[in-house]
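Only one protein chain is missing; all other protein chains are in place.
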Amino acid sequence: MAEEKRVMLGQEGAETGSALRKALSLKPADVAFEVREAKLLGRGGAGFPTGVKWVLAGGASGERKYIICNADEGEPGTFKDRVLLDEYTEKILEGMAIAGHAIDADTGIIYLRAEYPYLIPRIMEARQNLIDRGLLGENIGGTDFSFDIEIRPGAGAYVCGEETSLMESMEGRRGEPRNKPPFPTNQGFLGMPTVINNVETFAAIPHIVLEGAEWYQALGRGENSGTKLFSVSGDVENPGVYELPLGSSVCELLELAGGKDTQAVQVGGASGATIGPDELDRCMSFADLPPGGSVIVFDRSRDMLDVLENFMEFFVHESCGQCTPCREGNMRLLDVIADLKAGRIESMKQLKPYFQLAETMKLGSKCGLGQTSSNCFVDIVSKFVDLPDDVKGDA
Amino acid sequence: MARSAEQIVEEGLSRYGSGREAVMQLLTDVNNELGYVPEEAMRAIAKAVGVSNAEIFSVVSFYSFLSIEPRGRHIVRLCKTISCAMKGSADILQALKDDLGIGVGETTEDGRVTLETTSCIGLCDQSPAMLVDDVPHSRLTPEKACEIVRGLE
Partner (left out) sequence: MPNVSVTINGRKLDVREGVTILEAARSAGIEIPTLCYHPDISIAGNCRMCVVEVEGWRTLPAACVTPVTPNMTIMTNSPRVRRARRSTLQLLLASHNSNCPECERNGNCELQDLAEQHNITVNPFQTDEKPSSIEEASPGVMRDNSKCIMCTRCVRTCEELQSVAVIKPVGRSKDVTIGTFMEKGLNGVPCTQCGQCINRCPTGALFEKSEVEEVWEAIEDPEKFVVVQTAPATRVGIAEALGLPTGRNTGQMVAALKRLGFNRVLDTDFTADLTIMEEGFELIHRLKKALVEGDKDVHLPMMTSCSPGWVKFIEHKYPQLLPNVSTCKSPQQMFGALAKTYLADKEDVDPANVVSVSMMPCTAKKFEKERDEMRDSGYQDVDYVLTVREVARMIRDMDIDFENLPEEKYDRWMGQSSGAAIIFGATGGVMEAALRTAYEVVTGQEVPFEGLNIEPVRGMQGVREAAITMPDDMAEGFEFLAGATLKVAVAHGLANARKVMDKVAAGEADYHFIEIMACPGGCLGGGGQPIPTDADIRQARARAIYDEDAHLPLRKSHENPEIQALYAEFLKEPLGHKSHELLHTHYHKRED
């Protein structure tokens, strides 16, 4: 991870457990309010206000409640959660325990993607560390708050990063998204009130509890709150995880990572936005470019249609198959990409039905996968494919 | 002493209980130990959990890492998504196919290795990368990848 810009992570000083102990001295609702005040938006990419989620779950009624850490990191080009789980494990677990206190849950579950099995020993070791120090298990810190964490495995499905698919998977079913409502905060895992947050979101929690909402807000750029981890890969000198204020521009990141001769940057993973060299000053925040954290850089040697094909093959493979626009639409887009590569498309007019299809997928798909999988098609074809609007005498 | 599918399921049930939510863990246990999920395992899980055989089969068929067919003792999963593709995963795939003499999704005759491709495995900063069983290998070259795979027993 880049040394230069670490603000939150890697900070020495805060002893593991100090945030949890402080949280336990506060009322659960107050912890949730502080997180809400901090304006921590979900760091998995969807950007839902975390504190609002906690307040809703805290107010919901159910026999028991659950904290779920979404460790199904699968967006192409994203690896920040892997690094967090490996190098900041105790912090994540502590964040989960604080969440548990905030909503009155006694069980934390890490849904860990099958592709990260080698992280299991580290996570179990960290859990044991915390148990040995009285920071997990029964009566934490001498209070009547008990919380323990278990790992449940995924089995190789990107769509299970979607929170309702994740719960379906944990409940022993196909990872197909559910209809909403009901929302997880009311009826989630096993029908109980559930908070699902990304790994990076939990990593921010101990800091917010210790330093306060205002401190966290100030870390961001402009209206944005807090920092964001960016996983940078592709045509850069120094691929890796970078921590920057949320709202930083793409060119700032490129400078740090060493991008040269950049033709395009994919911000937010395959489901994100593709920007050209004239857009590098745009900001990565929930207001502009999707800040899920994956940043893939392409230099001028790359054929963007090949890139697009790779993205679309990914979506075709990962679509759960449940709803029509996504199951069928991704395939149709892949077909026309093959046509484009083979030079069979003569004008943008020929592509009109596919842009309409992209809109149908974006608006009509049942979940985020289908709703975002056509973004790369629209961006790359619009910005990187040179075709006349119409061909004279075209039918 | 190798456990049978039914044994793995039985022992799993005593650890995870027999609620529907035990299914993923049971399937993973069987799949990891036997390399795939045999029919008997699906029947045993279906019966214990109270759903139809078809339901468990449907679940197994959904996930990339679960297999209904026997696979090799070792499973090589080469990432084919963009960050690895940009750094030459196609050449590595070809080298592995040539070396092993099998195609994607196939298993060597001696039952040693199954070759698969996979979606992004989160090692994009060290691409190209692959998973061999539970172990990640990154910054691969065709030679390095072949060497790793040759060393598998």
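In this document, chain identifiers A and B correspond to the written order of the chains, with residue numbering beginning at 1 in each.
Here is the rule we use: a residue touches a chain if its C-beta (ideal position, glycine included) is under 8 Å from a C-beta of that chain, and two chains touch if they have at least 3 such contacts.
All figures in this text were calculated on a predicted structure; none of them were measured in a lab.
> For the chain that's been dropped from view, list the shown partners it touches.
Visible chains that the missing one touches: A, B.
> What residue numbers in chain A mark contact with the hidden partner chain?
These residues touch the chain not displayed: 157, 174, 179, 181, 316-325, 327-332, 335, 353-354, 356-357, 359-360, 362-366, 371.
> For review purposes, identify every residue of chain B that touches the missing chain, sorted by number.
On the side of chain B, residues 39, 42, 51-55, 57-58, 61-64, 68 touch the unshown chain.
The definition used in the following text is that only the chains that are shown with their structure count from here on.
> Round to the nearest whole Å and give the separation of the Cα centres of chain A and chain B.
25
> Mind pulling up the chain A residues that touch chain B in the complex?
73-79, 81-82, 113-118, 152-158, 169-175, 190, 231-235, 239-241, 266, 270, 294, 296, 298, 302, 307, 310-311, 314, 317-318, 320
> Under the touch definition given earlier, write down the residues of chain B that touch chain A in their complex.
20-25, 27-28, 31, 49, 58-59, 62-66, 77, 80-83, 85-86, 118-127, 131, 134-136
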